[in-house]
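Every protein chain of the complex appears in place save one, which is left out.
Chain nomenclature is as follows: A, B and C, assigned in order of appearance, with residue numbering initiated at 1 for each chain independently.
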Amino acid sequence: MKKLNVGLVGCGFMGRAHSNAHRKVGNFFDLEYQPVLKAICDFNEERAKSHAARWGFESVETDWKKLIARDDIDLIDICLPNNAHAEVAIAAAKAGKMIICEKPLARDGKEAEGMVKAIEKAKVPNFVSFNYRRVPAVTLAKRLIEEGRLGRIFHYRAKFLQDWTISKDVPQGGDALWRLDVKAAGSGVTGDLLAHCIDTALWLNGSIEKVNAMTETFVKERVHQLTGKVQKVGIDDACAVLARFANGSLATFESTRYARGHKALYTFEINGEHASIAWDLHDLHRLAYFDHRDEGKLRGWRSIHVTDHGGDHPYMDKWWVPGLQIGFEHSFVHQLADFLEGLASGKAARPTFRDALETQYVCDAILHSAKTGRWEKVKTV
Amino acid sequence: MKKLNVGLVGCGFMGRAHSNAHRKVGNFFDLEYQPVLKAICDFNEERAKSHAARWGFESVETDWKKLIARDDIDLIDICLPNNAHAEVAIAAAKAGKMIICEKPLARDGKEAEGMVKAIEKAKVPNFVSFNYRRVPAVTLAKRLIEEGRLGRIFHYRAKFLQDWTISKDVPQGGDALWRLDVKAAGSGVTGDLLAHCIDTALWLNGSIEKVNAMTETFVKERVHQLTGKVQKVGIDDACAVLARFANGSLATFESTRYARGHKALYTFEINGEHASIAWDLHDLHRLAYFDHRDEGKLRGWRSIHVTDHGGDHPYMDKWWVPGLQIGFEHSFVHQLADFLEGLASGKAARPTFRDALETQYVCDAILHSAKTGRWEKVKTV
Amino acid sequence: MKKLNVGLVGCGFMGRAHSNAHRKVGNFFDLEYQPVLKAICDFNEERAKSHAARWGFESVETDWKKLIARDDIDLIDICLPNNAHAEVAIAAAKAGKMIICEKPLARDGKEAEGMVKAIEKAKVPNFVSFNYRRVPAVTLAKRLIEEGRLGRIFHYRAKFLQDWTISKDVPQGGDALWRLDVKAAGSGVTGDLLAHCIDTALWLNGSIEKVNAMTETFVKERVHQLTGKVQKVGIDDACAVLARFANGSLATFESTRYARGHKALYTFEINGEHASIAWDLHDLHRLAYFDHRDEGKLRGWRSIHVTDHGGDHPYMDKWWVPGLQIGFEHSFVHQLADFLEGLASGKAARPTFRDALETQYVCDAILHSAKTGRWEKVKTV
Partner (left out) sequence: MKKLNVGLVGCGFMGRAHSNAHRKVGNFFDLEYQPVLKAICDFNEERAKSHAARWGFESVETDWKKLIARDDIDLIDICLPNNAHAEVAIAAAKAGKMIICEKPLARDGKEAEGMVKAIEKAKVPNFVSFNYRRVPAVTLAKRLIEEGRLGRIFHYRAKFLQDWTISKDVPQGGDALWRLDVKAAGSGVTGDLLAHCIDTALWLNGSIEKVNAMTETFVKERVHQLTGKVQKVGIDDACAVLARFANGSLATFESTRYARGHKALYTFEINGEHASIAWDLHDLHRLAYFDHRDEGKLRGWRSIHVTDHGGDHPYMDKWWVPGLQIGFEHSFVHQLADFLEGLASGKAARPTFRDALETQYVCDAILHSAKTGRWEKVKTV
């Protein structure tokens, strides 16, 4: 068993999710590589120390440059706000470190291009944490599509709906709320939520050729946590998109933080000639499947409880027994296991930085279209 | 086309449901016999006249004996409280009339025996209105079972849950509330609700050999509408049953009017070696089906929207287009269509009075067991 | 009680639905006006006679001009393919007849304008059969919105998904399939399905200012039933739309006949500041409701079984007892009852022809935008 020394940057929501995955992956997966929680890095030393104590990191850094400079670190795991991804990733690549980067890869395609360039020049293993690919139900959907069960695809539709920023009193910026600050995030729901929908869509249904979008900022001004002043809101609160895939199918995408009643409702549905698939993050352990080739009187949407063993349901052999569901955090464990297996096998787990660049280009085209009011082509990777 | 002159007795909830069926069946089904709304009978003349005007009955009677004595009446349709079923049915049989009787057939098995005897002696067509057999999803369940898809049966469970008598202020007795008066109804939820569950169960899963039951009357006294006095409540408010079928399967049954949140939740589920079926009156147009012989990774409960044409879904060719659901009242139309087709073909639609006697015996055994606290055998028909 | 003599034109799916409503409305609703099935008209005499026999129409016509010319007809009920609506309606208006017209009002806005002009000149009662407004759950949604429960509206989304034309072997044109023939239908799913979504949306959420749409015809050629030849398909098979309402809310709309697994899945959802509502035609008797003002730990989407009495649930007092669902056909009974009550009260039931013109303008803008690839303003009524 090979040790893989991890230097993790950022102690927020994603820092916790990644720490949990590193700590846990070896308990459930048989892997050649075993992550070691070598160092946690945060500019706030107290927070870094607290995180280290809680999760068992061996050391603490407050300057990511020092972390990258350390010889005993193999992998830099970036769990920072979007605006810090590029600088850290490029420096890590130059230092020859492997990199796992939280999604979205960058604030826009141009920034992402620089990252892809750096990482490909450095030839280091790289991975972007679009974790929902590894929810077992979603991975099962991918398998069904690859087996050709759906036939020609006609429609793809996805939404990511939340409701936590409806109040005008929610401030923007700072530690917990950088997602509402356009400088830190690059965009609003497009980069934060819709990017998940796009990544899954590209994976399941191939390239998107063109998009036509609208965005809206419902609350125009919010107090900024760092300045204490009421400032203009620069992000998109909501985004809706028409799109055309290269395979001829039509799509609609939507993301918002103003859909009362939905906390994190990422849903997608894909309609093929023979069969359809639907999934929903609020019940992530289920996959809905309809097959028109079923006997007529028995046709119906199947609610598949994706918890079976024996190879039927991806990743589930590693966990408990059939019928016992896993949750959100497991998708991070799965992607880490796949990343580590990719290191061992030489066949890189995906999405790589280059894969994530494609998502970035789609998001760019969406935001551009929202301004022009026209169809915009998606730049090819 | 042959005319079938109907004399309907009773203008309550069921009088309306049967009137609607008689009036409507010929619009949707191609039948040799066509019901004619010849006479409506109710001891309350005003009510009878109002019902006649609304539904298009040609004449009005206030004495059911006169109705039965009329030569121009072919069929007596009994929509009276339970305590009146026997007398009317026996007289109608003696007069050589065909009879449709609302369920339950009688207040108990003994009373029902007299009815069966009379009707079989008279050799008149007879039918008991256990309408839920003709909800298309339930009829589909029957077909699937007959095709042997379930294999050996292990379990049957059914419930009929309501919540409308929880308040102590609900009175008993009288026109609308005779179901709460043991003299009129014979029993409480056992005869009113559980009898539906039993009829379906006998039809789908064969005979019940023995039962073990408990009943409860949660509200011990209620004002009686006819006397105006507070009187002891004689009915069972709730009933729960363990049972053994002749085919070796185990069953649980339950009915109550004290299950907050359920208006008329009749559900059943049957678990076989290979497949299982479940249904629910609150979404009566759907059938749930699970087949273990489905490919492993795609196994799941199918939610079948029972609205397809082309023979796939029973009765549905007669109505609208796939996807458009029908409701409660249609089950009465279906059973009437089947009754009329039975007249034409000579193959009687079921349940007949004799079939309904079996349900009565099961209910008797249940109520008896609730007193003895032991397993009681069900009398064989 | 006043008799209202009905002349119904067209014996297809909608001819049956309207006939059923006329025949049944008086059985359940207390109305000043009582429809009389005076005449059925169809160019195919045999079909007209058969329909008359089945439904009890007193007479048969094969030429709608003769029907309109009859003095004993008060109301012309138009259940013809879209291309015949204008001519019949305008002639009926000139003859001073009341008119009920199946939706969509016309093939396009221009055609509809002529109809509105004629009918308003003639000052005859007029109504367009967007029946889904009168599904009790949808009417309940309207009430909740009117009571201001949702607060500021952020999002509206609606879809109408079917899957019955996926096979290339489905022909176009002729009696049953005129909906696939652009000459008869005017458009494809936009006029047939999306028009329902638009009508409900305008009713629930006010005017739509602009739209941005795409359409697609997946199967480019089909045999035409009337010519027997393979001909180009002129209709849109699928349509997806971004829209902006006058109240500032964002919308997405979609309709298709290529969504495998969905027979007639009309769904809408509306997200407001305080509460959200969702509905689904496949379970039309339920309304989903989420209210953020509910106590925190108990917040959840409520599944309201819209079958209560006592005024709680629209129209339901007229039917059976709580818990017993109604179906598709009842929406036609409800709208007819409302139309007849409007005659009595002098307050016209809606949507009128003028209301339906607004839907037509939205559809026009959608189809236009699908060609220009840009945002198009909706013409104001």
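Note that in this section contacts are C-beta pairs under 8 Å (C-beta built on N, C-alpha and C of every residue); 3 or more make two chains touch, one makes a residue touch a chain.
Owing to the predicted nature of the structure, the values given are computational and were not obtained by experimental measurement.
Checked against the full complex, the one of B:Gly96, B:Gly296 or B:Gly373 touching the unshown chain is B:Gly373. The hidden chain makes contact, of the residues C:Glu120, C:Asp280 or C:Asp308, with C:Asp308. Summary of contacts with the chain left out: across B:Ser19, B:Asn212, B:Thr307 or B:Gln360, the touching residue is B:Asn212.
Residues touching the missing chain, restricted to subunit A, are 13, 16-17, 19-20, 23-24, 26-27, 54-55, 162, 164, 262-265, 281-286, 305, 307-308, 319-330 (touch as defined at the top). Residues of subunit C in touch with the missing chain: 140, 143-144, 287, 289, 291, 294, 296-305, 308, 310, 312-313. Subunit B residues in contact with the hidden partner, per the touch definition given at the top, are 154-155, 157, 161, 163, 166, 212-214, 216, 218, 238, 240-242, 244, 250-252, 254, 256, 258-262, 271-276, 290, 292, 301, 373-375.
The working rule: only the chains that are shown with their structure count from here on.
On a Cα centroid basis, the chain most remote from subunit B in this structure is A. Innermost chain of the displayed assembly, by C-alpha centre distance to the whole-protein C-alpha centre, is C.
Work out the mean CA point of subunit A and of subunit B, and you get 54 Å between them. The centroid of the Cα atoms in subunit B and the matching centroid in subunit C are 36 Å apart.
For subunit C, residues that reach two or more other chains under the stated contact definition are 262.
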